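Here the complex is missing a single protein chain, while all its other protein chains stay put.
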Amino acid sequence: MTEIKRIESGQRMSQAVVANGMVWLAGQVGAPGKPAADQTRAILAQIDTLLKKAGTDKTRIVSAQIWVADMAADFAAMNSVWDTWVPQGSAPARATGEARLATPDYKVEIIVTAVL
Amino acid sequence: MTEIKRIESGQRMSQAVVANGMVWLAGQVGAPGKPAADQTRAILAQIDTLLKKAGTDKTRIVSAQIWVADMAADFAAMNSVWDTWVPQGSAPARATGEARLATPDYKVEIIVTAVL
Partner (left out) sequence: MTEIKRIESGQRMSQAVVANGMVWLAGQVGAPGKPAADQTRAILAQIDTLLKKAGTDKTRIVSAQIWVADMAADFAAMNSVWDTWVPQGSAPARATGEARLATPDYKVEIIVTAVL
């Protein structure tokens, strides 16, 4: 039975869960009300921090889901920040869809899974 | 090559698939037409049942995705049921987004992954 380690764990969710040689991150949002590029930068910084706490890093992300609240308005801005952040040669499998988020202040949410 | 075990398996989907020390559940919906809180309760009961059949339980869920058809109307009701159900100290990584579901009768869908 694999041991489970939870990071920044609350009653509703943990920000990261490590088990079975993998880490699952909660959907990250950031900088409510700010432009999509700023929110994306904040999200990716949080992902870096959580992956480090889990004992891995962004070169070891296997999959990412990106939810954009308004694809027509913000898909390009999100991508421009994303493309800069992804380490060359280490891009994860990715899917991007439009979904409104917990409140209208949030324009982007990113969910990643990595291996240790 | 890891063995794959399928639970409540039909032509379109299996309700749970066990492989590689993990279990993936189909998106669970429940109690069509009922209020979001009732649907969430039904969903979480089904998740308990499926995890048990897979040989694990809700303390070993690593990640959850929650889709709410009308976030403004039902996010709070879903959360109140969710928060009560999550075992203290064992919250999964979670992401919640707005998505209309298979039919308008469904207000909430929850997808979980757990380790054995």
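Think of it as A and B in the order they're written, each chain with its own count starting at 1.
Criterion: contacts are C-beta pairs under 8 Å (C-beta built on N, C-alpha and C of every residue); 3 or more make two chains touch, one makes a residue touch a chain.
Owing to the predicted nature of the structure, the values given are computational and were not obtained by experimental measurement.
Novice: With respect to the chain omitted from the figure, which of A:Q11, A:S90 or A:T103 is a touching residue?
Specialist: With A:Q11, A:S90 or A:T103 as choices, the missing chain is touched by A:S90.
Novice: Go through chain A and note every residue touching the omitted chain.
Specialist: Counting over the whole complex, chain A touches the hidden chain at residues 20-22, 60, 62-65, 67, 71, 75, 79, 82-83, 86, 88-99, 113, 115-116.
Novice: If the hidden chain were put back, which residues of chain B would touch it?
Specialist: Contact residues on chain B toward the absent chain are 1-2, 4, 6, 9-17, 19-20, 22, 24-27, 65, 67, 99-102, 109, 111, 113.
Simple rule for what comes next: only the chains that are shown with their structure count from here on.
Novice: Where the CA atoms of chain A average out and where those of chain B average out, how many Å apart are those spots?
Specialist: Averaging C-alpha atoms per chain gives centres 21 Å apart.
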